[in-house]
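Below is the structure I would like to discuss, written out as structure tokens.
With one protein chain removed, the remaining protein chains of the complex are shown where they sit.
Let's turn to chain A:
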Amino acid sequence: MADALCGPSNPLQTFQKQTSVDRTLQHDRFAARQQQEESFRSTGGASTGVLDAEFEAFQAGYPLEAGFPEPQSFSTGLHGQAFEPSISQPQLPDWASDFQNLRLNEARASPIPQSQFHQHAPLQRGIPTAWHQDFLGQQGQSSSYQPRQQQRPVSGWAYGYTGALLSQEQSTLSARAQQKQPEMQVEDGFDEAAFEKAFEAATAEFQQSEKEELQHDVAAHQDVYAGLSPETENWMEQTRIGADRISEDAQKEEKHHDDYDEADELARTAGQLLENVRSDQSQKFRESNFLSLMRQLRDREVRVEGDKLVDVRKKASQPLHPGGENYPNEGADAFRQAASP
């Protein structure tokens, strides 16, 4: 048992791993269908003893772990809902079935720690096998399948079956089983596309709803402004100033422009800034590194390249430091304590 879970595996074993921990809706549906027919119990004679053992365990108050198929559902033929009484295994809500109908080959983390498989190996052994057999019987394809205890070399067909099965309605068979099993990755591949598709669809839907929400928001804001005082309305109408004149669209457009246009814009801005401080002839402003950088930007002696300011005149791609070569080195100044003026 343990090696079947942990060790290298063949496709049939893989399939059995899936079925042995299958607690999906499909499981429920399948069992519910059994009501018109013979009870599973009648065909699963081999498992009866184990069921008794499990019943004993149950009576003794031994916790029934998640992932165990509950045998009482098989024997009593209850409704599908009865399959999910375990606390650690909440009832799948409707959305879950919808989700599963997307035929996603999802990999979900198992709630069952690996250790539990060993711990409860005697209990675990028979039940899934019995169910597995029953399942195969129901499908009328039991011929090539064997109970787990008698594992045989498996044909490629079995592998193919697993794949085909997953792409069919029974895809949910694997939904809960694909946990931490590297060998399962092989099978994941073919459903990846479907998964991607579903994901994209969901994203698109989300964006759509978000958009609507946004429009709703905007409408709401407009209501607010409608409800505010005339004074407040004035500022809505007033011409935009300063940073507000730079619209988001303009910014986006700017990004599509080539570097030359951007440099143009920067040079123009720098020129305007310098024009504003032209009248200021104070020493500080004359010696300002920032303003000298603005002059360089205006005169195209410096331009922005990615994250750096590059001195065009030097033809070298080195970051320009304000102050140029005469910049004081760090050691002399870094921890200077200047006297108070």
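Just a few scattered comments:
Everything below uses one rule, namely that contacts are C-beta pairs under 8 Å (C-beta built on N, C-alpha and C of every residue); 3 or more make two chains touch, one makes a residue touch a chain; residues count from 1.
The definition used in the following text is that contacts and distances are computed from a predicted model.
Per the UniProt record, the chain missing from the shown structure is "Peroxin-7", taken from the list "DNA-directed RNA polymerase III subunit RPC3", "Mitochondrial zinc maintenance protein 1, mitochondrial", "E2 ubiquitin-conjugating enzyme" or "Peroxin-7". Contact with the undisplayed chain is limited, among A:57, A:198, A:274 or A:309, to A:309.
Although one chain is not drawn, the whole complex shows that of A:55, A:206 or A:290 it is A:290 that touches it.
Not every partner is drawn; the one left out touches chain A at residues 217, 220-221, 223-224, 227-228, 231-232, 234-235, 238, 240-244, 248, 251, 277, 280, 284-285, 287-290, 293, 304, 306-309, 321-322, 330, 333-341.
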